[in-house]
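Note that one protein chain is taken out, while the other chains of the complex remain in position.
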Amino acid sequence: MVERDLEAVVLPELAMFAVAPRRGEALRQRSQRALPTPLPECGRTLFTDGLRTVCVRPDQWLVLGEGTAEWLGALLAEAFGDAANMVDVSGAYVGMRVRGAGSRAALGKFLPLDLHPRAMQAGHAAATLAAHLPVLLWQADDMPTYELLCTRSYAASFRRTMELIGVF
Amino acid sequence: MRIPCPHCGERGNDEFLYRGAAGLPRPPADATEAQWHDYVYLRDNPYGSHRELWQHVHGCRRWLVVTRDTRTHVIAAVTDVSMALS
Partner (left out) sequence: MTNRLSQGGLIDRSVTIPFRFDGVTYTGYPGDTLASALLASGVRLFGRSFKYHRPRGLLSAGSEEPNALVELREGARREPNVPATMVELYPDLVAASQNRYPSLRFDLLAANGLLAPIFGAGFYYKTFMWPASFWERLYEPLIRRAAGLGRSATEPDPDHYERATLFCDVLVIGGGAAGLAAAREAGRSGARVVLCDEGSRLGGWLLSEPGPIGDRPAAIWAEQTVAELQTMDEVRVMPRTTVLATFDHGTYVAVERVADHKLMPEGGEPRQRVWHIIARRSIVACGATERPLVFGGNDRPGVMLSGSVRTYLNRYAVTPGRRAVIATTGDDGWDLLADCVRLGVDVAAIVDRRGTIAADRLDLARRAGAQVFAGGHIGATAGARRLSAVEVLDSGGKRQRLTADLLAMAGGWTPAIGLACHLGAKPVWNEESSAFLAAEAPPGLRLVGGAAGLIGLVQALESGAHGGAEAASACGFAVAVPAMATHSEAAAPLWFMPANRQKAFVDFQHDVAVSDVALAHREGYRSVEHLKRYTTLGMATDQGRTANVNGLALMAQMTGRDIAATGTTRLRPPHTPVAIGALAGMHRGRDYRPTRLTPAQGWAREQGAVFIETGPWLRAQYFPRTGEDDWLQSVTREVHAVRSAVGLCDVSTLGKIELVGSDAATFLDRVYVNTIATLPVGRARYGLMLREDGFTLDDGTIARLQPDRFVITTTTGEAHAVMSHLEYCHQVLWPELDVHFVSISDRWAQFAVAGPRSRAVLQAVLDPGLDISGDAFPFMAAAEGRAFGGLRIRLFRISFSGELAYELAVPAPQAETAVRALMQAGAGEGITPYGLEAMSVMRIEKGYAAGGEINGQTTPRDLGLEKMLAKRKDYIGRVLMRRRALQEASRPTLVGLRPTDRSARLHGGAHFLALQAPATAAHDEGWVSSVAFSPTLGHWIGLGFLANGAARHGERVRAYDPLRNRETEVEIMPPCQFDPEGVRLHG
């Protein structure tokens, strides 16, 4: 049996909120003390203890948590109160994790991004269009491990594309 | 074509939506119909440098002002619309 140098799994359902600052509020600063995982700068992602924060556009973040939408909503309400505008988008995406030495070459058939370690490292995040699918992704670690999200209505096509390029 | 988005880095043009000329001041509510007509319909068509609006729809979704040469596609500058003056 040929040993594959990459593995792929479907991510479990996560709670997810889109967060933006109310006029003039410095949310990133607040998040440093108020959230277990602070809000990162644009193009980056941070993760601790089941809570991930992602930024791919200025002044907007996605916060993802391994838990219910109620729990995450309450956590964020407590952290930001009136300083933030928040929208619950839990369930809007399906996700996949691809990891291993072969993942760069495999994802090179899908993503139009430079995945070379000189260009992209652990903690980098991006939104892009890959094989006509809108994709949100980040590099989680140096293995490398990548996590990719695609909007739910495209789930079947996303899966099919991953099969066609040999990731699944 | 590749467009260097100030937030996302250089990306292929298939990630962007093109709108047209940038920097045209929107007429005030009490402007005449003729002024609105000019704002909506009249455009210059320069053979050379052109300031134009693109939205990075498959990236950061920000509207950007791109200065592009219509002859050579050389892109001289890209700024987020929040930083660009009319």
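Structure notes:
Each chain gets a letter, A and B, in the order it is written, and its residues are counted from 1.
Convention: contacts are C-beta pairs under 8 Å (C-beta built on N, C-alpha and C of every residue); 3 or more make two chains touch, one makes a residue touch a chain.
Since the structure is predicted, the reported quantities are computational estimates derived from the model, not experimental observations.
Touching the missing chain, out of A:11, A:42 or A:86, is residue A:86.
Hidden from this view is one chain, which touches subunit B at 1-2, 10, 12, 17, 19, 26-27, 29, 31, 33, 36-37, 39-41, 53, 55, 57, 61-63, 72-75, 81-82.
Touching residues on subunit A toward the chain that is not drawn are 13, 18, 20, 22-23, 60, 69, 85-93, 108-109, 111-114, 116, 118-119, 131-133, 151-158, 160-161, 164-166.
What we mean here is this: only the chains that are shown with their structure count from here on.
Between the Cα centres of subunit A and subunit B there is a gap of 29 Å.
Looking at the complex, you find that subunit B touches subunit A at residues 7-9, 11-12, 14-15, 58-62, 80. Interface residues of subunit A, counted against subunit B in their complex, comprise 42-43, 56-58, 112, 126-129, 134.
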